[in-house]
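Have a look at this one.
Only one protein chain is missing; all other protein chains are in place.
Coming up: subunit A.
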Amino acid sequence: MRKLLLPSIIIVAALLLVIRIFYLQVINDTFKLKSDNNAIKIKYDYPERGYIYDRNGKLLVANQASYDIMVIPRELKNIDTLEFCQLLNITKEDFIKTIAKAKIYSPRLPSVFLPQLNKSEFAAFQEKIRKFEGFYVQKRSLRDYEVDFGANVFGGITQVNEKLIAKNPYYNSGDLIGSQGVEESYEEVLRGIKGVKYIQKDKYNREIGSYKNGKYDTIAVQGEDITLTLDAELQKYGQQLMINKRGGIVAIEPKTGEILALVTAPSYDPGILVGRQRSKNYTLLYYDSIAKPLYDRGLLAEYPPGSPFKILTGLIGLQEEVVDEQTSFMCHHGFSYARGRFMKCHGFGPHQLNNGIYNSCNTYFANVYMRTINKYAKPAYAVDVWSNHVKSFGLGDFMGYDLPTGKRGNIPDSKTYKRIYPNGGWRSTTIISNSIGQGEVLMTPIQLANMMATVANEGYYYTPHMIKKIKGASIDKKFTKKHVTTIDKKYFKPMIKGLFDVYNFGTASTLRVEGIDICGKTGTAENFAKIGGKRVQLKDHSIFVAFAPKDNPKIAIAILVENGGFGATIAGPIASLMIEKYLRKKITRTDLETRVLNISLKDRYAILGGMKEASAIETTPKDPNLKKTTQKIDIAVDSTTQN
């Protein structure tokens, strides 16, 4: 039996080896990944980002080369440190410190020695780079802004964050991504597709050739240029007019829904968020919680619109046939709509639709609204009918435009009031503030502009959008789809006449521009702040909406100036100037222009800012406090609103 010992040992040992190898190769699957991490490096080839043009083909955003100086510590040889430091304008201490840091990271791998030099900084260094062994230059592409305005429209480029990397497998740590504005909306168009190269590494992490002869490699696809609907001149002019004021301007071409200008104030030069200064400047902007330069007021400032909303109240009254053009209501400096309830008005005498609009008579529209709601037996049903009419103008929800931020606004319906008054008992008089754009109604400037575009079109609109052309692709079909309102075309004619007369006899009669027929409406948005626990009403926001020319409208516009007071004082003049600028390309009313440019609300903001600093700002709140707000606004209506 002694013969069997060696063969037995051989067989048992071989089985042992096979089992272990089977475990390593087949059962345990972590080694494949470890091996890939070990030996394969993925290298990306980043294509140049697409350019951005305005509607007239003016180049707005291009790219600039930026140069990172890289160092491989191990390869440093006999460097004239003094000359090197002089060329790059750094101190010797910096040099020693950075090299030491790079060595700690890895003596063999490249580290960034000096990031993001611009062309001129780099030029001097470039000539002598051969003298400095161990250093080399890596080119990167940064945005180059050809204009100093439109920061809110463009957005910017930033390093992608961990959350997005986890969500979107395209991005890797350190990749750049469009953030805010069209850079974010059209990220996939602008960025192109990066090329991927798989590289075989050796144990020193050096590259020793392509993996599988580039079988899995892909070639980078260039980013596409995009053309915006923005009119650069108008945008620039809007931002100039808004200097020293806070607020937003939105201008839309009614026939297409193209956004001509999207101004927010205060703003900043987009160029300050590029290159080495980016993080410092961004921090400054981000933490400015008072002026909020990063807050796009044209898209986000949600307020009760006030008088411009009367346009819709009137149109719905006509559509529901509770009034016609001739229906007249008597105004006695106000209107007693219920026992002990009185809505003030500056008007006096009989009001029909036409002078109701141009005088902005609260009494007239409160009556129209009461008739609309009382038309049906159940106020809940009536409110829903009314609400659907309003929503057909694209209000009360995100509009679907191609910019990444927005607010819904609010258009109440029966559900809203069921929530506020769970026990019922509400009637037309309870919600009468809606008639004059107070109460639960909230709108943003872009919604106001879209409402005016719809009126200008006599009953339809296109979803507002910023994209005009994508090179080599068509724009989203939703921007060419016509949205028709529930109001018949014939009812718009008298309304437009009324809006035209606002400039002839009404609240904007001093704002006429010779030769241009403008239709417009002033407005005032109340706003409150909680100061020391007490609700304090601040100076009203000035609102103005308009479109022009009256026949064949080319521009619809909405303007909000925070704490600007009565609509015709600041927002109105800005509207006139913007319209003239767009239609004529020059300004005839230089007196008005000079006046507007010189208006500064800085002192007013400083006082408000001081007040607000004491406690958080409270603009008109939404759902949770609706009930409280409604009551307050009732009182407010009694005392002030009319224009």
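The rule is short, and it goes like this: a residue touches a chain if its C-beta (ideal position, glycine included) is under 8 Å from a C-beta of that chain, and two chains touch if they have at least 3 such contacts; residues count from 1.
By definition in this document, contacts and distances are computed from a predicted model.
**Student:** Name the absent chain as its UniProt record does, using one of the following: "Acetolactate synthase small subunit", "Rod shape determining protein RodA", "Cytochrome c oxidase subunit 2" or "MFS family permease".
**Tutor:** "Rod shape determining protein RodA"
**Student:** In terms of residues, what is the contact footprint of the unshown chain on subunit A?
**Tutor:** The missing chain touches subunit A at positions 2-3, 5-7, 9-11, 13-14, 16-18, 20-22, 24-26, 28, 30-32, 34-36, 38-40, 200-203, 208, 211-212.
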